[in-house]
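What you see is the complex with one protein chain gone and the rest in place.
Moving on, here comes chain A:
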Amino acid sequence: MPHVPDTDNDDTSPEGLFAVLRHAVLDGPGSTPSRVRHVVAHAKLDEVSHELRGYVDTMREHAWSSTDEQVRDLLTVGWSEDQVYELTVAVALGAGQRRLDAGLAAITRARTRSADEATVPVVVPAQPAAPQPAAPRPDSLRAEVARHAAA
């Protein structure tokens, strides 16, 4: 489940701006069906068409190694440049969201752990009662008062 909170009331927060971007890229008008953009963004490789699978995998895991040939192959089988662009952005955004979700989840877990530590009752092991100084006996108190009075 995404850890991007509902930020309808704060469009300038980073989370809100990311949600706007995600909506534009995955659900906005485009030359590829929205469903296909969602599939590649989430790298559901078993649902991705055969010719796209290698490209999506490269983009997601090591985009630096992508090649002219990979893009040319997609154009050759009938994808337009505009469609390849949309799919490229969708895969890239999916990789970004994976980091966003993982990082925000770690922050949430850190907060939960901190709250748990704060609410755990402190159990003090039972200690033998420390010896108390003996209460002064009434007759010794009286002797003390008598000494002060005589001074």
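In this text, a contact is a pair of C-beta atoms (placed from the backbone, for glycine too) under 8 Å apart; a residue touches a chain by one contact, two chains touch by 3 or more; residues count from 1.
Quick note on the criterion: contacts and distances are computed from a predicted model.
Chosen from "Branched-chain amino acid transport system permease protein", "Carboxymuconolactone decarboxylase-like domain-containing protein", "Protein phnJ" or "Sulfite reductase", the protein name that UniProt gives for the omitted chain reads "Carboxymuconolactone decarboxylase-like domain-containing protein".
One chain is missing from the display, and on chain A it is touched by residues 12-14, 17-18, 20-21, 24-25, 28-30, 59-60, 62-64, 66, 68, 71, 81-82, 84-86, 88-89, 91-93, 95-100, 102-104, 106-107, 109-111, 113-114.
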